[in-house]
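Removed from the display is one protein chain of the complex; every other protein chain stays in position.
Take a look at chain A:
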Amino acid sequence: MTATPAIEGWFTTGAAPALVGTRCATCTTVFFPKADGFCRNPACDGETFEEVELSRRGRIWSYTDAQYQPPPPYIPAADPYEPFALAAVELPEGLVVLGQVAKGYGVDDLKVGDEAELVVETLYTDETGERSIWRWKPVTEMGQEADQ
């Protein structure tokens, strides 16, 4: 069964998933989540945007984890609660995007400045089935895992 994105239109779900943002047709500034209506660059009066897929890789700006279950509207994926890591990743488009960290990775696998890649995984399951979300997965160089 294929998971449905937990939020519509924010990311693609193919073999090489990517965040979907918008680019101002006037000043080319990229926004994620999507901006529409009016460009938020104060020097630009643009009102038309095109959708763009953002780079799938970036550098970790910072990271942490959630050792306690966050309050609603967070929907826990498991009972009992399983802590997860979070990362803010700086993309070549010049913006930083938050995300949970891919399953199986924790803060010990992360470092400011290291590379991370976007993946799509299941966030939670409700009566409509599995709901998916973008996550950041640390990029390990060939052989690095064996070294550890």
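We adopt the following convention: a residue touches a chain if its C-beta (ideal position, glycine included) is under 8 Å from a C-beta of that chain, and two chains touch if they have at least 3 such contacts; residues count from 1.
The working rule: contacts and distances are computed from a predicted model.
Undergrad: The hidden chain: which UniProt name fits, "Anti-sigma factor antagonist", "Acetyl-CoA acetyltransferase", "3-isopropylmalate dehydratase large subunit" or "1,2-phenylacetyl-CoA epoxidase subunit B"?
TA: Going by UniProt, the chain not displayed is called "Acetyl-CoA acetyltransferase".
Undergrad: For the full complex, which residue in A:Asp65, A:Glu117 or A:Glu130 touches the chain that was left out?
TA: Checking each option in A:Asp65, A:Glu117 or A:Glu130, the one touching the absent chain turns out to be A:Asp65.
Undergrad: Residue-wise, where is chain A in contact with the chain that is not depicted?
TA: Touch with the absent chain occurs at residues 6-7, 27-33, 40-43, 61-75, 84, 86, 88, 93-100, 107, 111-113, 123, 133.
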